[in-house]
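Excluded from the complex is one protein chain; the other protein chains are retained at their positions.
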Amino acid sequence: MATHAETLDHEHYHPPGLQHQFEDMKQQEESVSIGMWLFLAQEIMFFGGLFTVYLVFRSRFPMAFAAGSNHLDAFWGGLNTLVLIVSSLTMALTVYYAQKGNRNMQVILIVLTMFFGAVFLGVKAIEYTDKYNSGLVPVTGLNKRAVGGEAHASTNFVLPFETRASATAAEGGHGDAPYVNPKGDFVWTDTSLISNALKEQAADPEGSYLTTAERYGYFSNGNIDANKFRDKVRIFFWIYFVMTGLHALHMVVGLGLMAWLGWKAWLGTYGPDYYMPVEMSGLYWHFVDIVWIFLFPLLYLLGRHFIHA
Amino acid sequence: MANKQHEHAHDEEHEHIGIPGYLGVFAVLVVGTILTYWVATVDLDWIFPGANTLVALLIAFTKMTCVMLFFMHVYWSPKLIWLAALASFFWLAIMFSYTMGDYLTRSSGVFSP
Amino acid sequence: MFPDQASTFAWHVDALYFYLILVSVVFSIPIVAAIVFFGLRYREKEKYATPEEMHGSIMLETTWSIIPFIVSMTIFLGGAIVYYNQFRMPDDGMDVYVVGKQWMWKIQHATGQREINELHVPVGRRVKLTMTTEDVLHDFFVPAFRTKMDVVPGRYTYLWFEATKPGKYHLFCAEYCGLNHSGMGGYIYVMEQRDFDNWLSGNVSGQTPVEQGKDLFENKLGCASCHAGGPQQRGAKLEGIYGHEVKLVGGQTVLADDAYIRESILNPSAQIVEGFQPIMPTFKGQVTEEQLVSLVAYIKSLSGITATTTGGGTGSTAANSAASGNTIDSANTMAPRKAERGRTGQEGSNPNTPGTGTEPTNSNR
Partner (left out) sequence: MQNVDALDAAYNDRPTKNYLNNGYTLKSWLLTKDHKRIAIMYLVSVSVFFLMGGLYAATIRLELLTPASDLLESGTYNKVFTQHGILMIFFFLIPSIPAVLGNFLLPIMIGAKDLALPRINLLSLYLYWVGGALTLWALTQGGVDTGWTFYTPYSTSFSNTFVMAVGLGIFINGFSSILTGLNFIVTVHTMRAPGMTWFRLPLFVWAQYATSLIMVLGTPVVAITILLVAIERVARVGIFDPSIGGDPILFQHLFWFYSHPAVYIMVLPGMGVVSELISNFSRKKIFGYEFIAFSSIAIAVFGFLVWGHHMFVSGQSIYAGLVFSFLTMVVAIPSAIKMFNWSATLYKGSISFDTPMLYGLGFMGLFLIGGLTGLFLGSMGLVVHLTDTYFVVAHFHYVMVGGQVIAYLGGIHYWWPKITGKMYSEFWGKVSAMLIFVGFNLTFFPQFILGYLGMPRRYASYPAEMQVLNIFSTAGASVLGIGLLMPVIYLAHSLFYGKNAGPNPWMLPGLEWRTASPPPTENFETTPVVTWEAYEFGEESGLDLEGARRRESVTTV
C-alpha cells in the first residue's frame, strides 16, 4: 500500500497498510468504505440509465417485450441467478474468514467465488451463441448467416471466427427450422402475441390489451406490420444485450479483482487488523449480484405467463 | 494508542451474523429465486394487468435487501452508509418517476387535434 | 429592437416578458444599490480592521425567501396560462400539414396546394399545423407569432396561431438539424382573406420564364439548397448540364434535354446521376406545368442557352464539356461521403406525407 518512506516519517505508530494521509486505521477504513459505497451509488445510476430505457420501452411496448423475453431461456437465466447467489455466499464467507484471519479458508473461498463467476460467464456464452444461431442478435451481420434462395454478398461485419468468404456466401441454415438469413440480419416473424391480443380485444372491447403506443407502433393502415413489430422486438434484444453485456463486463472486472485478492490472501496479507480490500471487493461482487437479481425477472420472466396461461 | 482503540472497535464488528446467519440468508435467496421463477409462469393479470411484474419486482427487492443488509453488512454500518445506499435509489426514483411522468401523461387530450 | 406582433397571443407573451423585466429591475435595484452603497460607505478605513460581527437573522432570511417565492409563483402561473392558451388546439382550425426535411419545409394545405419554405395564411383565421419530419428534429419557429414547436420524426406535433396583421414574416428552423440548418427557413405570408383566396386559385406573376424559374429554383422550391454549387451539395450540379450526355447509375448515359430535366423533376428516382443517392423528393403535384416550363428554361439558361433556342446549341460546347466534366468529378468525390450516410439516403427516397407510417403519440383519446 503506502510506501515506507511516507509511513516512516511520522511520529505515531503505523500498522501495516495505513496510508500516510490518515491518522489511524479507523479513519482509513471509514474513508475507504464510504468511497466504495459512493462508487456503488454511481454504478447504480450508471445501470439506472439503462433501466430507464428499459422502463420506457417496456411500458410502451409490453407485447414486443413479452415476445422477445419468451425467446430467452429462463432455465439458463435461473441457473445463472443461483450460481451468482452461491458466489455471493462464498464471497461473504471470504470476508468472514478474512476478519477471522483464516488464510486457507480465504484462498479456498476466493477460488470458489471465481469458479462460480466463471460458470456464470460460461452460461452467458452459451446463451449468446444460441441467440447468434437463431438470428436474435439485434445487429445486422452479427447473426449466423444462412442462404436460402440466391446468395447475397454481405456488406456487413465479419465475425472473428468467420472469413469474408464464409460471411458472403454462407452455407445453408441449421437443420430443423428453415432459417434463412443471408446477411445475418435480426430475423423475427412471429406476431402471434398481437393477433392473440387483438382476439381478446375483440372478445371484450372494454379491456385494453394493447397500449396506445402499441396501437400505432405495430400496425400500418389497420393491419399488423411485421416489420414494425420486429423493430420493437429488436429493441428488446438490444436492451437485453447491452444490459447483460455490461453486467458480464462487470463480472470480468470482478474476476480480475478476485484473482488479485486471492494472491494477496495467499500471501497472508489479510487479518483482523487489515481486511478492508477483501470487504470492499466483496461489496463490489455483491453489487454485481444484485444487478443480476433484477435483470433476471425483468428480462427473462416478464412474458412467461402469456404462454403458460 | 490509535490502533488500540480500533482493535476493540473491531471486536464488536467482527461477529456479524456468523456462518449460520449467512447460510440462512443464502437459503432465503434461493427460495426467492425459485419463487420468482414459479410465479412468473402463473397468469396474474386477472388481478390487474402487470401484476406479474409487480410480484417479480417485490421478490427482487426482498432479495436485494437481504444481500445488502447482511452480505454487504449495511445492517451494522454507520448511518452514512445507509444514506449513501438510499440516496442512490432515491435519485434513481427521481429519474424513473419524472421520465415516466412525461410518457404517461403525454397522450392527453390537451395536445390532440 | 422588438419583433412585430402578428398573432393573437403575441401580446400575451410580450406582456409576460415585460412583467419579468419589471420583476428583474425591481429585484436588481436594491441589490446593486446595496453593493454600491456599502462598497463606498464601508470602504476599508484602517488595514486589518475587525468590524463588529453580526450573525444572520432568521427574520430577514425568511422574508427574502418568502417574497421571491411568491413572485416566482406569479411568474409560473402567468407562464402556465400563456402556455396553455398557446397549446390548447382549436377545434375550428384551418388545417395545414408540415413536413420538415433536411433542409426545407414542405407544406401542404388541406385544399391540396403545396408550398416549400413558404406558408400563405389568411388574417384572422385560426391555422393549425400538423407537423412531422422525414429525418432529424426540426423546429417550426415564427418569431412574429411568438410561437415555436419541435418537429419530431416518427410522430406528430401540433402548433396553431391566428395571424392578426398582413405581412411577410420570418420562418426559422430553431432546432439544430445539421449542415444547412441556418438555411432552413423561409417566410410566412399573411394575407387578407380575399388575396388568400385568389392565391389559392393559383396566382401568376409577371416574370419572364427564366426569372420565374430562377425564383422557383432558389426560393419557392428550394432546389438550390441541394443543387447550388459548393462542396457540400447533395444534388447534381446543373451548370452546363443541358444538352450533354449524363452518366447514370448503372452505367448507361442519357442526353440532358428538356424531357430529361422535366422527368427528373417530376420523377427524380427514375434516372439517378452517377454518384448520387436517390434522395430528391418528387415534385409531382407541387409544380404546375408553367412552373415546369420556366424551371426548364432556367436550367437551360445555366448552360448559357436562352429560352428561345431549343436543343443542344453547339455554340458553347467547350465550356459545357468542361462544366460537365466538373460534374462527374464532384460526383465521384461525393460518392464515398454519401455512402456513409447509410439509412439516410433510403429515407429521403420515399418522402412520406403526413398520415402514413408515422406514429401520432398524442392524437388519440
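In order of appearance the chains are A, B and C, and numbering begins at 1 in each one.
Keep this in mind: a contact is a pair of C-beta atoms (placed from the backbone, for glycine too) under 8 Å apart; a residue touches a chain by one contact, two chains touch by 3 or more.
Owing to the predicted nature of the structure, the values given are computational and were not obtained by experimental measurement.
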{"item": "Chains still shown that are in contact with the chain withheld from the display", "value": "A, B, C"}
{"item": "Candidates A:Arg234, A:His250 or A:Arg304 - the one touching the absent chain", "value": "A:Arg234"}
{"item": "Absent-chain contact - pick from A:Gly35, A:Gly122, A:Gly207 or A:Gly268", "value": "A:Gly35"}
{"item": "Residue ranges of chain C at the interface with the undisplayed chain", "value": "1-3, 12-13, 16-17, 20, 23-24, 27-28, 31-32, 34-35, 38-39, 42-57, 60-61, 64-65, 68-69, 72-73, 75-76, 78-87, 102, 135-137, 139, 141, 143-144, 146-150, 152-155, 157, 170, 172-183, 230-232, 337, 340-344, 347, 358-359, 361"}
{"item": "Chain B, residues in touch with the chain not shown (by the definition above)", "value": "80, 87-88, 91, 94-95, 98-99, 101-106, 108, 110-111"}
{"item": "Contact footprint on chain A, counting only the chain that is left out", "value": "19-23, 27, 30-32, 34-35, 38-39, 41-43, 45-50, 52-53, 56-57, 138-140, 217, 228, 231-232, 234-235, 238-239, 242"}
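The definition used in the following text is that only the chains that are shown with their structure count from here on.
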{"item": "Chain at the geometric heart of the assembly (C-alpha centres)", "value": "A"}
{"item": "For chain B paired with chain C, centre-to-centre distance based on mean C-alpha positions, whole Å", "value": "49"}
{"item": "Separation of mean Cα positions, chain B and chain A [Å, integer]", "value": "18"}
{"item": "Chain centre separation in whole Å, for chain C relative to chain A (CA means)", "value": "44"}
{"item": "Contacts with 2+ other chains: residues of chain B", "value": "107"}
{"item": "Residue numbers of chain C (touch at least two other chains)", "value": "361, 364"}
{"item": "Partner chain A, residues of chain B touching it in the complex", "value": "2-3, 5-7, 9-10, 13-14, 16, 18-19, 22-23, 25-26, 29-30, 33, 36-37, 40-45, 49-50, 52-53, 56-57, 59-60, 63-64, 67-68, 70-73, 77-78, 80-81, 84-85, 87-89, 91-92, 95-96, 99-100, 103-104, 107"}
{"item": "Residues of chain A touching chain B in the complex", "value": "12-13, 15, 23-26, 29-30, 33-34, 37-38, 40-42, 44-45, 48-49, 51-52, 55-56, 59-60, 62, 74, 78, 81-82, 85-86, 88-89, 91-93, 95-96, 99-100, 208, 212, 272-273, 279, 282-283, 286-287, 289-290, 293-294, 296-298, 301-302, 304-306, 308-309"}
